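Chains shown are a subset, placed as in the full complex.
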Amino acid sequence: MSEVDGPQDAAPAADEVATVVDPRRLHEAARIAEALVFASAGPVPEGYIADRLPAGVDVGHVMRQLRALYAGRGVNLVQVADHWAFRTAPDLSFVVRSDEGEVRKLSRAALEVLSIIAYHQPVTRAEIEDIRGVQTSKGTLDVLLEAGWVRFRGRRRTPGRPVTFGTTKDFLDHFGLEELRDLPGLEELKGAGLLSGRIPSNFQIPLPLGEDELADDEDPITQMDLEELGLLTPGGKEDE
Amino acid sequence: MYGSRFKPQKTEASGAAPLEELWQDDRDRGLHEEGLVVDIAGFEGPLDLLLHLARTQKVDLSRLSVLALVEQYLAFIERARQIRIELAADYLVMAAWLAYLKSRLLIPQQPKDDGPSGEEMAATLAFRLKRLEAMRDAATRLVNRNRLGRDFFARGAPEHIPIQRRSAFDASLYDLLNAYASLRQRHAITQVTIEKRTVWSLADAREILHRLMGEVEDWTALDHFLLRYLTEPSERRTAMASAFAATLEMVREGQLEIRQDGVFQPIFLRRGAQAQRGEQGDDDHV
């Protein structure tokens, strides 16, 4: 229930008021926002906070001020998509230990699928398999869906309407990301054309070198190298 | 101790130093329980294996010697076949594609032949490897970030804030689908026998190829290579016959077009009109 109906009469002048708002009212707004976010373990929607602030107070302004206030402290105010949450400062992880179990361990495959979904979303399963060159084994997507980091986003508007996958708010929260744009290296990857299904036009086509030509920093492959690679040890026996 | 995980009789034979290095980063990587010392099951598919091989060239991927890489991969497959390791079809189809790529790189393009050039195919391969590597690196960076519950923490004693919800009940889409799927699964007859196949049909191979390398766009004389890698020499004749029959079937369905320039010349294939129309839709039927 939103019981904040009453003070809404003040709303019309809200925009001008914001800048000259009574400092006591701003302080009160900050206290309310603080209490709301502090109380919750999960991120709280900004809209939910806004509904509970005194009329005429700009929620974005309040939250930015609060974030600055907590910036150097042991507990920080962080933004997760359009939600807010208090989290302990990461540099204090050495003293703060959780009583609850370890964070979820992901297999190499699951982690790879997770990052493909994160960087390429919305992405279909066929596209994930195209990037990895291998079928997604049962249980990989399942684990990510169950962890709540990945979700069914919708369907691609192409024939066959394949389902698309994307990441969730919990994913952002878990990895300490404010928004998807904060994914590490996203811009460079995009710029290099590596988030596309097609070879980018500026992609450097490797010169198919003849056997005798080698790049300066390249050594010829020898029979030795192949054995060193150890992919097959000598003397393996057949199994059937 | 990694050495102890190998079959005892092999331990003294191989110093296994490179092996240790290879397996160290991931325990799941292939140690076969049967008689084999090592198989490739630990790799996440042929692209993963190729990427690993490419890394051992110790050059930037865009400067990679594709030809050397192809040689390495094919040599590896040959060895595996010699000692009769059963390889997953994915790896064999990749071998066929690479063998074809190699032939394109070494033999000058015929005027009549309008297939993709060796350079184009090499670029495709390099792009895929680079993209996969980029995702690997991204995954590493992601997982090494500060993480909730490990490096930073939420309020330990949350109080309840009555967040407005339309419903007093909670359930996620995952919960819902999981409930439905397991319910239906329970009631389905679960006894299914899968017949063992000795020869991969061309249609099967093509499906895998699609997944591995994207669609073969234009006239390609790939089948010669597919047969070579997908079958044992003793089965090649019968495989050739059944694969050709499968090809004809696909032609009839409009999924494929075939062309042969003369007797005993390679058979060229390309996607048919039907397959092109349903292009996107096909993506999902793996």
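Letters A and B name the chains as they come in the text, with residue numbers starting at 1 for each one.
Quick note on the criterion: contacts are C-beta pairs under 8 Å (C-beta built on N, C-alpha and C of every residue); 3 or more make two chains touch, one makes a residue touch a chain.
All of these numbers come straight from a predicted model, not from anything done at the bench.
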{"item": "Formula for the whole complex, using the labels of the chains displayed", "value": "A x2, B x1"}
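In the analysis below, only the chains that are shown with their structure count from here on.
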{"item": "For chain A paired with chain B, centre-to-centre distance based on mean C-alpha positions, whole Å", "value": "27"}
{"item": "Residues on chain A engaged by chain B in the complex (per definition of touch)", "value": "1-2, 36, 38-42, 44-45, 48, 85-90, 93, 96, 98, 100, 102-103, 106-109, 111-112, 114-116, 118-119, 124-127, 129-135, 145-146, 148, 151-152, 156, 158-160, 162, 173-177, 183-185, 189, 192, 194, 199-200, 203-206, 208-211, 214-215, 217-221, 225-226, 228-240"}
{"item": "Chain B - residues contacting chain A, complex", "value": "10, 13-14, 16-19, 22, 26, 28, 32, 34-38, 40, 44-49, 53, 56-59, 62-68, 71-72, 75-76, 79-80, 83-86, 90, 94, 105, 118-119, 122-124, 126-128, 130-132, 134-139, 141-143, 145-155, 158-161, 163-164, 172-174, 177-178, 211-214, 278-284, 286"}
